[in-house]
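With one protein chain held back, the other chains of the complex are shown just where they sit.
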Amino acid sequence: MMKWNLYSRGDKIFAIAVSVLIGMFTIATLYPFIYIAAVSFSSGFAAQAGKVVLTPIDATLDAYGYILKDPQFWISYRNTFIYTIGGTIMSMLFIIPGAYALSRPQLKGRRYFNLFIAFTMWFNAGLIPFFLNMRDLNMLDSMFGIILAFAVNAFNIILLRNFFEAIPQSFEEAARMDGANDFQVLWKVFVPLSKPAIATITLFCIVSRWNGFFWAMVLLQSEEKIPLQVFLRHTISNLSDDDEFSIALGAAGFSAETVTAAIIVCSIIPVLMVYPFIQKYFEKGILLGGVKE
Amino acid sequence: MSGVNLSGIVKAYGALQVVHGIDLTVEEKEFVVLVGPSGCGKSTTLRMIAGLEEITAGDLTIDGRRMNRVAPKDRDVAMVFQNYALYPHLNVAENMAFGLRIRKTPKDEIKTTIADVANVLGLTEYLDRRPADLSGGQRQRVAMGRAIVRHPKVFLFDEPLSNLDAKLRTQMRAEIKRLHNRLGVTSVYVTHDQVEAMTLADRIVVMNNGSIEQVGTPMELFNNPANTFVASFLGSPPMNQMKGTLTENGAKVGGVEFKVNGAVNGNAGRDVIVGIRPEHVTLKPSHETSALPIGLDLVEPLGSEALLHARHGDNSLVFKADTEGDIDHLSGVKEVHVPAHVVKLFDAETGRALNLEV
Partner (left out) sequence: MAEEFSTALQEPLKGTSSRSEEGRMTRLIDHFKREWQIYAMLLPTIIWFIVFLYKPMYGLQIAFKDYSIFRGVAGSPWIGLEHFNTLFSNDQFIRAVWNTIQISALNLLFGFPAPIILALMFNEVLHASFKRTSQTIVYLPHFISSVIISGIVITAFSPSAGIVNTVIGWLGFEPVYFLTQPEWFRPIFVGTGIWQEAGFGSIVFLAAIAGVNPSLYESAVVDGANRWQMMWKITVPSILPTILIMLIIRIGNIMEVSFELVILLYQPSTYETADVVNTWIYRQGLQSGQYDLAAAAGLFNALVAFVLVMTANTLSRRFSRTSLW
């Protein structure tokens, strides 16, 4: 703020104008969330009539009552936690040792292993062969299949490998002279030294698992296995397709719109709760992604 | 016998050979310093002793045991790294205990060892601090502590003082020397700083281009450099070197003849390089000296001494003279006097010393 006093008048006007524009963009980003929250707390009639703008109209918790009573909501919520936690742990079990090995200069054929991994970023077989492969592996409608089949991706491995490569060699050498083997070097030295990178990758894994939708929709059939996103999608499309249903709902004090909004709020809340903790990492993390060979 | 013996040690990366067959014996309890310009192979040699680089050819023995293919952890050596390699996520005590824990040393034994070593190094009150909260000198001490706690047979130092500022470096240098006197552990120390080498070493090994140029005590090397490289590498400012020719009694540079003591290995008329240390000249003549007329360019006072920058013919020369509290009397210097016993002669082609035996 010291600079402000040194600004010319033109510069001050420019800075103010920019701040106003930034403020407008920020509000535009935030508004849809506020709007959805307001809809979720409004009565079905008010929402259907398009009266909700900023605050709940005829405030009611009926939409939440409807959702929270649905056992499928809780099942899918639980499943999403399983996929997120199990999937993230599974990812780490592959990525951390794999990236460490790929970062070691003494690994013979290192160049080729790196190419083998990186190639999948440039070329992949596509939806159909992947799906047929999953079927051949007997991993359709399998929770473990979902956890395993999306555990690794080349980008995360390369990101962590780059981070490991940037750790000064002397850390490893000192540990080795102290008698540490590779597992000890990795676990006691590299992992603690790479906390920011590992936090970033963990974050990427958590977010993609929490948000994962397409393959869960394609691969899972049983209702007791579907994650929240698929349940959310079913509810949204059922509600908006089924006119009679929505009229019936309207009489009950909630509507398709308020129920949809309520589910959205329920599934965003965990993201909002962890967001402040992860924010300090992802700005650094996104820059670690400056991938190089 | 915890000596280190290198015989015919070679390091090559593919076709590129960087260390060309080194022979060296480090006696038990000896402090040997490997010194040389960057890229001379001194660090590579140290890392081969540590087991961090494979030995391409030759034999390394520590304590009489061949170590070429023994893993670093089984060589019973400890190393202090240039950047200290202190783990930022561990505190001082944990950093020092790291190696002991890996080796599954009993907990109370670790505790007493750490306490002892911390006491020796004056680190007791910092044991639960992280490296980031320590000063450069303290970090350096922790790095040494980590090496000491393991009671290794050999200490290896890889330029441990190069990250410190000049004042701290002098202080830590003395501390390393004291520590060595106290612990008496065989040490190999790598540095590019000739002052560090001179002050710390029992013996200095001067290396250049992957080979050893000379091995000897600091004073041997200072007084009798085996060749022009050692002559110019040790001493500050370096030895003055002038082209000349050999005569019956000494050597001639331009019209000036320098008398030399003792036998000279070579025939009169041969091209030589005449070396004179800056601090070895006097301003007053005596019966044993040769007079060297100079054109004085600049006088740099250093306090008790001053540096005289001067010319003789095409040669730029530097001499040291006492100031006696004043430099005015130095500005009129027209010649310096060179005692016969300080004149070193080197072969002009090979650079080898011709009157080494003096």
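Going in written order, the chains are labelled A and B, and every chain counts its residues from 1.
Note that in this section a residue touches a chain if its C-beta (ideal position, glycine included) is under 8 Å from a C-beta of that chain, and two chains touch if they have at least 3 such contacts.
Quick caveat: nothing in here was measured; it's all calculated off a predicted structure.
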Filtering A:A63, A:M143 or A:I158 for touch with the omitted chain leaves A:I158
Out of A:I147, A:M177, A:L193 or A:A261, only one touches the absent chain, namely A:A261
Filtering A:V39, A:A63, A:I147 or A:A174 for touch with the omitted chain leaves A:V39
Had the left-out chain been drawn, it would touch subunit A at residues 1, 3-4, 6-8, 10-11, 14-15, 18-19, 21-23, 25-26, 28-30, 32-33, 35-36, 39, 47-53, 93-95, 97-98, 100-102, 104, 106-108, 113, 116-118, 120-133, 137, 148-149, 151-152, 157-158, 181-183, 186, 207, 210-214, 218, 229-230, 232-233, 236, 240, 255, 257, 260-261, 263-264, 267-268, 271, 275-276, 279, 282-283, 286-287, 291-293
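By our rule, only the chains that are shown with their structure count from here on.
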Cα centroid separation, subunit A vs subunit B, in Å, comes to 57
Per the touch rule above, subunit B residues touching subunit A in the complex are 50-52, 71-73, 77-79, 81-83, 85, 87-90, 98-99, 102-103, 146, 150
Per the touch rule above, subunit A residues touching subunit B in the complex are 168, 170-171, 173-180, 184, 188-189, 192-193, 195
